[in-house]
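Moving on to chain A:
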Amino acid sequence: MGQTRREFLKTSVAASAAATVGLPISQTAQAATRDAEAGWQWDKSVCRFCGTGCGIMVATKDGKIVATKGDPDAPVNRGLNCIKGYFNGKIMYGKDRLTQPLMRMKDGKFQPVSWDQALDEMEKQFKKTYKEMGPHGVAVFGSGQYTIPEGYTMAKLMKAGFRSNNIDPNARHCMASAVVGFIQTFGIDEPSGNYDDIEHTDTVVTWGANMAECHPILWARVSDRKLGDEENVKLVNLTTCSNQTSDIADSEIVFKPGTDLAIFNYVAREIIKRDAVNKDFVEKHCVFATGPYDIGYGMRGTSEYAYDAEKDTQAKELKVTLDKYEAIAQRKKEGDVIEQKNRAKPVKHWQISFDEFKRGVEPYTLDFVAELSRGDADESLESHKEKLKALADLYVEKNRKVVSFWTMGMNQHYRGSWVNEQAYMLHLLLGKQAEPGNGAFSLTGQPSACGTAREVGTFAHRLPADMVVFNGKHRARSEKIWNLPDKTLNPKVGSHITKILRSMEDGSIKWAWVQVNNPFQASANANHWIAAARKSDNFLVVSDPYPTVSAKVADLILPTAMIYEKWGLYGNAERRTQGWRQQVNPPGEAMGDVWQGLEFAKRFKLKEVWGEHNVPGLKSEGFEDGKLPSVLDDAVAMGYSPEDTLYDVLFATKDNKKVAWPDPAVAKGHGNHIADKLGDGWFPEKALFDEYRQFTVNFQHDLADFDTYMRDDVRGLKWPVIDGKETEWRFNEKYDPYVTKGAGFEFYGKALKATPTGDLDKPTSKEKKKLAGKAKIFFRPYAAPPEQPDDNYDLWLSTGRVLEHWHTGTMTRRVPELHRAVPGAQVFMNPNDADKRGLKRNDVVWIESRRGKVKAVLETDGRNRPAKGYTFVPFFDESVMINKVALDVTCPMSKEEDFKKCAVKVYKA
Partner candidate 1 sequence: MTAKSSRREFLTRSAQGIALAATGGLVWSYLLQQQAQAAPHAIRPPGAHDEVDFNAKCIKCGQCVRDCPYDTLKLAPAGDSVAIGTPYFIPREIPCYMCIDIPCVKACPTGALDPSLEVIEDSRMGLAVIDIENCLSWQGLRCEICHRECPVQNKAITVEHHPRKISKHAMFVPLVHSDACTGCGVCEKACPTEVAAIRVVQPELVQGKIGEHYRLGWTIDTPITQDFKPQQRVDEQPAPATGLDYLNQGDL
Partner candidate 2 sequence: MAADHKTARIGPNGKPVRPFVMPADLPGKLKVWRFIIYRRIVQLGTLLLFFGSAHWGWTVANEPVLIGNLSASTLLGTVPLADPFAVLQIFLTQHVLETEVIIGAGIILLTYTLLGGRTWCSWACPINMVADLSAWLRRRLQIKDRIILSRNVRYTVLALSLILSVITGVAAFEWVSPISMFHRELIFGIGMGWMAVIGVIIFDLLVLRDGWCGHLCPLGAFYALIGKMAPVRILFDSPSCTHCGECARVCPEPQVMNLIKATEAGMIASGECTNCGRCITVCPEETLCFGLRKQNGTGYESPQKLESHQ
């Protein structure tokens, strides 16, 4: 007790610093630290932020988190953190933490209400809409930051309970293009490799991934690899805006937005020209494929809801005139007007021959691609050409191992799915895939984009373990595991997140629940959606720990527990599932999302939801009348009563109730505010996880059981986990038990493993040709971005992140230190462009597009250094709500919004 607070802090800081550097620290300092930390209890956990999935240790005392540290045993980060991770312990203690449900009253102001009042109103509004509009009138905005039990609870409640597929996560804006790329190429989601590829490889190519800021800890590993062998290890950064990732790179290739499509094809053409195709690998393990080009841009097909200024961009959804480059790239004539006929079926594709593939990439010569793709007008064409050539050299070089990393630059792209497939195209052509140090590796943005959004299937078209709602067998398997009557599950794909927003605007969705995300700040073209949310006949519920933009436009706000206030599991980008226990109780009346879902489920009886429903547009085998049949009779036959609640039937089932809480062996003294509040003696997170696990086992997605992930000696496991062993590299016989013995490699994913065949332009035979065990090498052409700078809106705008803030800043901006460090979003611009407009650094400027405008401070000399004609604005700052400016074009296949390309003008405010 003799120690003052200051001394105490000093010694603890010194100790952790010294421990990480490995400096010896004095015995007295160690003793002082131990004294100061007497009564602290440490437990393992996971970082709340990005998809890297760093392990952290959390110390609690007297019901509060008192410290965190990087987990030295976590293989991802080995005790380190980035500056966001450093502040994990502080995100829960913002001054304006919500602790009571808040309801918007008649006067338009929020007032505190009880949970009962809140849930009563929510139920009343839900039942009104559900009765009037059916399962498709309600929706849930889910999240890639849901814990696995949370995502599972909500997906099951929506899909099995309410028979609605209108649940879609913000991961739609983050990883959907990657998913399409994986499924179309491999037939199964998620990367074949893992982070150890970094230590095994000789070459890291980043395509639209500012890893230095957005995957800081992984970038430290990449940098370490570079330092370990500076001569041989090469780093190339392909980007539209010079950034921090270029600082240690050997080469920085600044390209014009959208022309990554052409660069990939140039490299593919080189691989073929230089006879570097790994023929053996390709023949054994791959087929070639392509699809239609006229698939639109994911905008609405009607201009009914567009502002006048938006109409010219929107018109391109139906018809585009090819420019010079697009014409060459697509083997057509400049000026051809192309009707976008395949908007409804963008994902269709067919197998082609290698010769057809060759013909496809033939126009992508160095001259053509260099001229098209040069992104920095100040760089000579020659220099750009040389860099492209050197890039091809690296890929082609025999025995050189290559890892391609990408994130939002490729996913948030009007042709995001194409460009993802192109990444695999290179690696498959070269046979540099699915082995240590070789592979195309899609990084994720969110902590559980993989673990929850994708694996659990909180997307509008998905079921757990890569199954989909429009596949009858998948529905049947799910209905069996979930113990549901036949035909309970709705085969019609629900609304993706952008469509939910659009539907709230056009009146086809009137009740929505936002969980673990902030769509009204994070979705492009936000002015529309904010207005839609406030429409009087829409009812919006927002669950959040803090008052966010989305909460501000809600009708009801539910106070929510944060990460260390509940039990949970996340799955990171390398298929690693990691769990943690509840460390502290949530403040006030805040409750975890699992409890909110379960409590809502208690308010619905089977007879209210399992009757017959009209589903407009439903076309599916077995549902010929366009209706979801009543399954109540079958339910009764299965032993359910129409009076049973969804809570009884879906969650607190007989089996689940056997999973008892308290569970001292696993909990080791930790609490569970959800189990306690439910009070019926079961352990929902564990029961639901283990139930979910049934979907994965022997289904190529095997997870371990809940207790394993909670073990002290486990720091997450990479699925498939077979016989307790994780899988390091999938599809590779050496590492992956799913691969048939003797096959060497096998791309065993089951989805889309039979397609029609055809030539480059069209399918020529409808007969489906099987390709079991093989991956597809797609030819995808260059297509021009639908909105490009013109005389009026003369600059490109890209949005993105900064290292210090997470997404919309709702947590990190409440950490005083991070807020002090980066208090507001700036607009990054080339100094020449600023001069030309009479602007200087630190001026306040307007950034205006066809859709809206915002004010920001101008930065011409900062961390991002755009070439002439480009601007970049981070989206974390709600006072610089750049999504009012951004364009809601999506990849038509993945429905992921393109936050990286639109046209703006910038002028002095």
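We take it that a contact is a pair of C-beta atoms (placed from the backbone, for glycine too) under 8 Å apart; a residue touches a chain by one contact, two chains touch by 3 or more; residues count from 1.
The set was built so that all candidates are chains of the complex that A comes from, given by their letters.
Please read these numbers as outputs of a predicted model, since none were measured by experiment.
Candidate 1 is the partner touching chain A in this complex, chosen from 1 or 2.
The residues of chain A lying in touch with candidate 1 in their complex are 9, 13-14, 17, 20-22, 70, 77-83, 85-87, 198-199, 213, 216-217, 219-221, 223-228, 244, 247-248, 802-804, 817-818, 820-822, 840-842, 861-863.
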